[in-house]
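Left out: one protein chain. Kept in place: all the others.
Each chain carries a letter (A and B) given by its place in the written order, and its residues are counted from 1.
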Amino acid sequence: MGFSLLPREHQFFDLFDKMADASVDAARLFKQFAAEGTFDEAANEKMRAIEHLCDDITHEIIDKLNRTFITPFDREDIYALAHRFDSVVDIIHAITKRLLLYNLHNSVSKDLIRFSELIEQSVKSLAAAVRGLRNLKNVKIISEACIEINRLENLGDQLRDETIGKLFDNSFDPLYIIKWKDIFQDAERALDQCEDVANVIESIMVKQA
Amino acid sequence: MGFSLLPREHQFFDLFDKMADASVDAARLFKQFAAEGTFDEAANEKMRAIEHLCDDITHEIIDKLNRTFITPFDREDIYALAHRFDSVVDIIHAITKRLLLYNLHNSVSKDLIRFSELIEQSVKSLAAAVRGLRNLKNVKIISEACIEINRLENLGDQLRDETIGKLFDNSFDPLYIIKWKDIFQDAERALDQCEDVANVIESIMVKQA
Partner (left out) sequence: MGFSLLPREHQFFDLFDKMADASVDAARLFKQFAAEGTFDEAANEKMRAIEHLCDDITHEIIDKLNRTFITPFDREDIYALAHRFDSVVDIIHAITKRLLLYNLHNSVSKDLIRFSELIEQSVKSLAAAVRGLRNLKNVKIISEACIEINRLENLGDQLRDETIGKLFDNSFDPLYIIKWKDIFQDAERALDQCEDVANVIESIMVKQA
């Protein structure tokens, strides 16, 4: 009987793997848009498609949770992991939309490029941690990925402080400052959100210890 | 013995029902103030009274939790539900106060009216979901209410983006923009907070599945 339940457990990991793939796609696209300075309607559309895919995966995970008796971790932890992971792509999409909304979609900002690189690295580490959950023997891989996500969040804090400091030093246009300050704060929030997911993963590991 | 414990469980649901009623009152008043453009001292006072009522209900729930052995759900979930539900009225009150504080209390804003309608719908769905918890056979009602809260939160995101975009397009007065941007962001946070409570409810359902 234990045997027949195993395939169902695998389905959860398969869905989280799909979410990991989609998140890495979103982060990679974001970096590309930042490098090219092309946060236009087409870019926004591509990001929206990935966000919808992640929403669908999240609903599928919760649906499966409601119909499955045995789960690889505590049910509420799978729920929390799905929801918070989903928020990572939500924020990346939100920044993309905001750049369009603020008419900043054609600007190339070196600072935004640096943020997009940190975000991509963090999302890749997150994907590695989530994929590692399939086998708790991967504790070292997971733990190292979480430390890396933490390190990148600290770098993001510094970068946000530095870029916002520069905004006030180099501009006297309040609307320009308000807009870019929002963008850089959101970019830092994307790194916070990755750390938030890493915290859920660490909390799952701690329970199993 | 099971019988004698039942009345105590009912008391939790009675308190959550009271909280649901108070939240619907707050959302209805907020919609009325928005329609009339009367966020004055009197309006603020009415909202403060509802907020204090909700604080009292929350404390009563936690107090009961500390003196009751058998609870309808996990103790920490009742605690989380009470706290986060309480935050919904907190935010509605905070927006009311802020409009007064920013000297915007006599303006009629079509966008704020639209927000107030979304908030009222979301709070009503939330009330339906919370009332449904009394009987877990209501799983369909609860689940549909949570989906509706989610849908309204998405509409709120779009409305916030649209209204803030318009602010930057139509005004060059930074102070005007700063003030209304805060108001619209807070309004969207009210919808976020409803979704946050819906997530606690979904998480409770998932545990019981």
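The definition used in the following text is that contacts are C-beta pairs under 8 Å (C-beta built on N, C-alpha and C of every residue); 3 or more make two chains touch, one makes a residue touch a chain.
Because the structure is a prediction, the values reported are computed rather than measured.
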item: Given B:Asp56, B:Glu76 or B:Asp169, the one touching the chain that is not displayed; value: B:Glu76
item: Listed residues A:Val24, A:Ala49, A:Ile141 or A:Ile178, member touching the removed chain; value: A:Ile178
item: Residue ranges of subunit B at the interface with the undisplayed chain; value: 62, 65-68, 75-76, 78-80, 83, 94, 97-98, 101-103, 174-175, 178-179
item: Subunit A, residues in touch with the chain not shown (by the definition above); value: 157, 161, 164-165, 168, 172, 174, 177-178, 181, 199, 202-203, 205-207, 209
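Methods note: only the chains that are shown with their structure count from here on.
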item: Mean-CA-position distance for subunit B and subunit A (Å); value: 27
